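A protein chain is absent from this complex, but the other protein chains hold their places.
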Amino acid sequence: MSRIDARLKDLGLTLPAPPAPVASYVPFTITAGGIVHVAGQVSRDTAGGGVTGKLGGGVTLEQGQAAARICAINLMAQLKAATGGDLDRVRRVLKLNVFVNVTPDFDPIPQVANGCSDLFVEVFGDVGRHARSAVGVANLPMGFAVEVDGVFEIA
Amino acid sequence: MSRIDARLKDLGLTLPAPPAPVASYVPFTITAGGIVHVAGQVSRDTAGGGVTGKLGGGVTLEQGQAAARICAINLMAQLKAATGGDLDRVRRVLKLNVFVNVTPDFDPIPQVANGCSDLFVEVFGDVGRHARSAVGVANLPMGFAVEVDGVFEIA
Partner (left out) sequence: MSRIDARLKDLGLTLPAPPAPVASYVPFTITAGGIVHVAGQVSRDTAGGGVTGKLGGGVTLEQGQAAARICAINLMAQLKAATGGDLDRVRRVLKLNVFVNVTPDFDPIPQVANGCSDLFVEVFGDVGRHARSAVGVANLPMGFAVEVDGVFEIA
């Protein structure tokens, strides 16, 4: 068992089968230099449910954080596929872009995004520390509450 | 004629002169390692028209898809300039970021974005399969309906 798989187990986390894109694209690409671009992952869980709706319009901060955490899990599932199953090959989480579905008056956006960022650090340690942008958008695919994409460096 | 130029011709597509940025920046940059960042391209066509307005607020899904397709054509025009005219040098479309101008209740955002993604696959085949994010934004430059930027790997 890889170091990161052991860490996931310690945290009681099981990665789902990587979610299929909802449209005509692929879940990730890898450059010759080992940079992985993972497609935006929405806050849809493996059971086909998840968190939809707007922060500031019915979705609470805690629900938003849970939504961002689902996005992190989905990103890790894609990343596991991109590394051929060995998450120990992840050298660095370079950048996460967090899009939060908000009403125009909702602004504790970093607190929502931390639901994603914190899990990356819990699972990957220093390798998981990343640059990030977090913005509030007018809507997201199928009304999901959060979408996150990422750039990663792998060995 | 390059393979991709032949494919464009088969599809009846003519790339426009690459649109000039509407502001103080350049249409693309290239790293030492051959990664091209292309600036956001809006849904403005060569004739100076294009698709403006909001999905959910007067712009139909079909018009939104046509708008996303215009963005793809403009990205390809920039990419042709970035490759010195030889689109066969494109190794991979790594990532597209699709921003759709929406009212807060419009959420079939992936369907709109497919107007862009599908054309990349039609023209480039497997090389055109990309990671993607698609989000709904509050507005776009000059009220255009769609804006797409991209990251590409070239030989």
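Here the chain labels run A and B in written order, and each chain numbers its own residues starting at 1.
Convention: a residue touches a chain if its C-beta (ideal position, glycine included) is under 8 Å from a C-beta of that chain, and two chains touch if they have at least 3 such contacts.
The shown structure was predicted, so the numbers you read here are calculated from the model rather than taken from an experiment.
Engineer: Touch as defined at the start, partner being the missing chain; which of B:S43, B:N97 or B:S117 qualifies?
Structural biologist: B:N97
Engineer: On chain B, where is the contact patch with the chain that was removed from view?
Structural biologist: 21-29, 31-33, 35, 37-40, 54, 97, 99, 103-104, 137-143, 147, 149
Engineer: For chain A, which positions touch the chain that isn't shown here?
Structural biologist: Considering the whole complex, chain A reaches the absent chain at 33, 35, 91-96, 102-111, 113-114, 117-118, 121, 129-138, 151, 153.
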